[in-house]
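== subunit A ==
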Amino acid sequence: MQRSVRTPYDRVVMAVPVTIPYVRYSIESAQWWISRALKALVDGAGITPRDIDGFCVSSFTAGLDSGIGLTQHFGLCVRWIDTIPLGGASAIAALRRAARAVQAGDARIVACVAGDTNHVDSFRHTLENFSRFNQDAVYPYGAGGANASFALIARNYMRTFGARREDFGKIAVAQRSNALRNPHALMKAPLTIEQYMSARPIADPLHLFDCVMPCAGAEAFLVMGEDIAASLKLPAARILATIERHNAFGDDPVQVRGGWAMDIDELYAMAGVQPDDLDFVETYDDYPVISMMQFEDLGFCKKGEGPDFVRQHDLTIDGTFPHNTSGGQLSVGQAGAGGAYLGVVEALRQVLGLAGSTQVRNARIGLASGFGMINYDRGLASAAAILAGSGA
Partner candidate 1 sequence: MIEPIARPRRKNPLLRTRLPTSPPGARSRASHGFTRAAAEGRFMLQRCDACGTFCYPARDACPACLSADLAFADAPRRGTLLSETTLHIPADVHFRERAPWRVGLVALECGPRLVTHLHADCEEGMPVVMSFQLDKSGQAVAFAQPERETPNMTDDRQWREMTADPKFRRVLVTNGRSIVGQEMVAALKAAGASIVFVGIAEPWKPFRGEDALRAQEGVEIVPLDVGDEKSVADLAADIGGKVDILVNTTEHVRAGGLLDRQGTSVVRDEIDQSYLGFVHLAQAFGPAMRMRGSDGVNNAAAWVNILSVYALANWPVFGAYSASQAACLSLSHCLRAELRPGGVKVVNVFTGPLDIEWFQTVPPPKVAPRAVATAIVSALKRGLEDVFVGDVAEDIRRRLAANPKAVERELGA
Partner candidate 2 sequence: MDSSGLMQFAGAVASGAVRVVDLTFTLSPDFPVIVLPPEFGQAAPVRIQRISQYDAAGPAWYWNNLTFGEHTGTHFDAPIHWFTGKDLPNNSVDTLPLRDMIAPACVIDCSAQAAKDPDFLLSIPVVEAWEKSHGRIPPRHWVLLRTDWSKKGWRDYANLKDDGAHTPGPDAAVMRWLVEERGVIGFGTETIGTDAGQAGHLDPPYPAHHFLHGSGRYGLQCLCNLDQLPPTGAVIVAAPLKIQNGSGSPLRVLALLPAGQA
């Protein structure tokens, strides 16, 4: 294994995994949802809002507000602040920024939050204002969302690597099975592979159960010095390694790999572990094909071997390769930017042994990855993190 040149995440930890249960439609604002997560963070940590001196927020529906407006809205006085618009990579990006700030002494306790509401027209509004390239060169084609873009990617992936709908279905079905153990998952009905296969088409080859359900919700965690976590008596996780890469492989005609493929060796080198050492993986599952791509790019198999990997493994909580143990976005729901945090917060719970009914037995080390911002024809943002609990 190569040696890493990256500075280790010494003396900084993650604590207090927070999920504000999702609802399909909410009349509240994003600010309201973000504030619920902040409240849960301070209550969970046994601190007051005044103790938060770092704040990082991600949201698609906060309208006119970025992080700075929210400081006054919520009564936070901070010496470190960031607003991260990286879609599904926002949580790990937030983690990376906050951890370095705490390490450098620029902040003591950083709240990392993502929250989004879902009004009946939220989704359309988000799509219309997603990015300039999207406005100019995708939205006018009737895509109305990422479905068409990912359909093109999925179809190419199937043609190129021989993935079948059944392979994607297996991922979705396993996640639904996991979600049935998650009382907060919005999808409550079991899903069989037959139901997956016969579901109505959305944009070939994507059918109903390939798509997440947009909803309202919030997710959050705290990043703080190891010593502070100890003084507060908080279960805390270490960050073994992170990577982040944007707009990688721009010359690939159609996206078949994400940025992780460029830096994955560095992730494991920095963490000092191998892929086999991981007890669970939380991929960013906006579509099953992207999860399959992550299995390849995160080092679990070679490029193109994703279909076979899925066929060979049991992806449920108690299976051979526990994956998206809370049910993932496909079964829990996608609460806007909260979707970036869903896997990271679940990973934090897993390594802290706080996952309750979705707990992977003896989980100590796990990987969470993020992906997103399909600016035009491919997801630009990618990130991954390996977390470890105290037992690791």
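Selection criteria: all candidates are chains of the complex that A comes from, given by their letters.
Keep this in mind: a contact is a pair of C-beta atoms (placed from the backbone, for glycine too) under 8 Å apart; a residue touches a chain by one contact, two chains touch by 3 or more; residues count from 1.
Bear in mind that the values here come from a model prediction, so they are computed numbers and not experimental data.
S.K.: My understanding is that every option belongs to the complex but just one is in contact with subunit A. Which one, out of 1 or 2?
M.R.: 1
S.K.: Which residues of subunit A touch candidate 1 in their complex?
M.R.: Touch residues, subunit A against candidate 1: 123-124, 127-128, 132-133, 135-145, 147-149, 151-153, 155-156, 159, 200-206, 250, 253-254, 376-377.
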